[in-house]
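Have a look at the structure below, then the notes.
What you see is the complex with one protein chain gone and the rest in place.
Each chain carries a letter (A, B and C) given by its place in the written order, and its residues are counted from 1.
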Amino acid sequence: MSVTVQIIDGALGDPAPVLPRASQFGAAIVFDGVVRSDEGGRTIRALNYEVYEPMASNMLAELGREMLTKHGLIAIMVEHSRGEVPVGQRSFRLTVHALHRAEALAAVGEFIDRMKRDVPIWKTALDANPPGSS
Amino acid sequence: MSVTVQIIDGALGDPAPVLPRASQFGAAIVFDGVVRSDEGGRTIRALNYEVYEPMASNMLAELGREMLTKHGLIAIMVEHSRGEVPVGQRSFRLTVHALHRAEALAAVGEFIDRMKRDVPIWKTALDANPPGSS
Amino acid sequence: MGFDALQIMVFRVLIFGPLARELSCASIAVDVPDNASVRDVNEALAARYPHKSTFFRAARLAVNHAFRSTDAPLRAGDEIAVVELVGGG
Partner (left out) sequence: MGFDALQIMVFRVLIFGPLARELSCASIAVDVPDNASVRDVNEALAARYPHKSTFFRAARLAVNHAFRSTDAPLRAGDEIAVVELVGGG
C-alpha cells in the first residue's frame, strides 16, 4: 500500500508505465485532467495553477491515505501541475490500483471531489487574446 | 465522437499514448483490468478468455455507442483479450474521453457492468498447479 | 397432405465457458417444430438435459449473434448460442 504525491512545474508528461507486473491488483485506473480551450464560455490559451505549498502536497497525501484506507486500495498516485499549462495538455493525473473496479472507480470520483473542495490549488484562465493584443 | 473495439490475442500491450493533443476534452480515463493471482480463493497462473465472435465485438461496439450518446462522451476505446493471459498481465482496457470527469467515471462503471452481463466473453481459471503436475 | 406438423428444424446450439466444460461439448443438437420460437429451443434444451432444465429454460439465447425475445420465430440456418454469463469481475 502506497501513496505518492508530486507537484510538477508546467504540464504533466506521459503517464508512467503504471502497471508493473503485479499479481495483487485487479483494476488500475489512470485519470487525466486536460486543459480545455473553453473555460466558462471563453476561449483560453492556458490555465495557470497557483499551489499553496506545503499545504497542498500535505493535503493531497492525507486525502490519498484516507482513500486508501476507506476503499481498501493497493496504491494511489497523484500528480498536479503548478504554473502554466497550455490547452490540450494535462494538469492532473490520478492513478489508482485496487483489487476490484468498484472501489477504484469510487476512490477516483471521491478523491477529485474532495480535492476540488479542500486542496489549496487555484486556477486562473489565461485568455487566448489578452487585452491589448489585438 | 468515435468508438473503437479491438479483440487481441493474449495479454494487452502498454496503453497507447491515449492523449493526443486535444483541446476538446477535459477528462481521460484509462481503466485496465489485470489478471489476479487469486481467483475465488485459489491460486491461478492465468485466465483463458473465450470470445464468441462477431457477437462480442458487435455488442462491445453497440455498448460503446450507447455510452457515447447517453453520457455525451467524446471517444471510447475498448480492448479485450482472447485466449490465455498470465497473472499480472492486462486482459481488458477501456479508454474514455469526455468533457468532464463525472460523465467519464459514470460511463466507465456502467460500461463494465453491462459488459460483464451482456457481452459473450467467458473466462476460465488455469490453475498454478494443474492436476497431475505435482 | 395432413403431415405439415411433422416438419422439423435441427439446430446445433453453441455453448461456451463453464457450461461447455460441464457438458463436455461445444454444441448441442436439438429438434424443434418448423414454426418454432426461441422459447421452443429453451424447452428442447431443458428436455435434453433434465438435470439442468431450470438453467436451460431461463438461459438467454442469441440468434445470429444478437439477443432476441423468446417469442421470436426461428428459421432454418439460424445460428443459436447459449449466452449465459456469470458476471462478477
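By our rule, a contact is a pair of C-beta atoms (placed from the backbone, for glycine too) under 8 Å apart; a residue touches a chain by one contact, two chains touch by 3 or more.
Quantities reported herein were computed from a predicted structural model and do not represent experimental measurements.
Across the interface with the omitted chain, subunit A contributes residues 33, 50, 52, 54-55, 58, 112, 116-124.
Everything that follows uses one rule, which is that only the chains that are shown with their structure count from here on.
The chain with its Cα centre farthest from the Cα centre of subunit C is A. Inter-chain contacts peak for the pair A-B.
Chain centres here are Cα averages; for subunit A and subunit B they lie 23 Å apart.
As a whole-number value, the distance joining the C-alpha centres of subunit A and subunit C reads 50 Å. Centre-to-centre spacing of subunit B and subunit C amounts to 28 Å, using the average Cα coordinate of each chain.
The residues of subunit B that reach two or more other chains are 112, listed in rising order.
Within subunit C, contacts with two or more other chains are made by residues 89.
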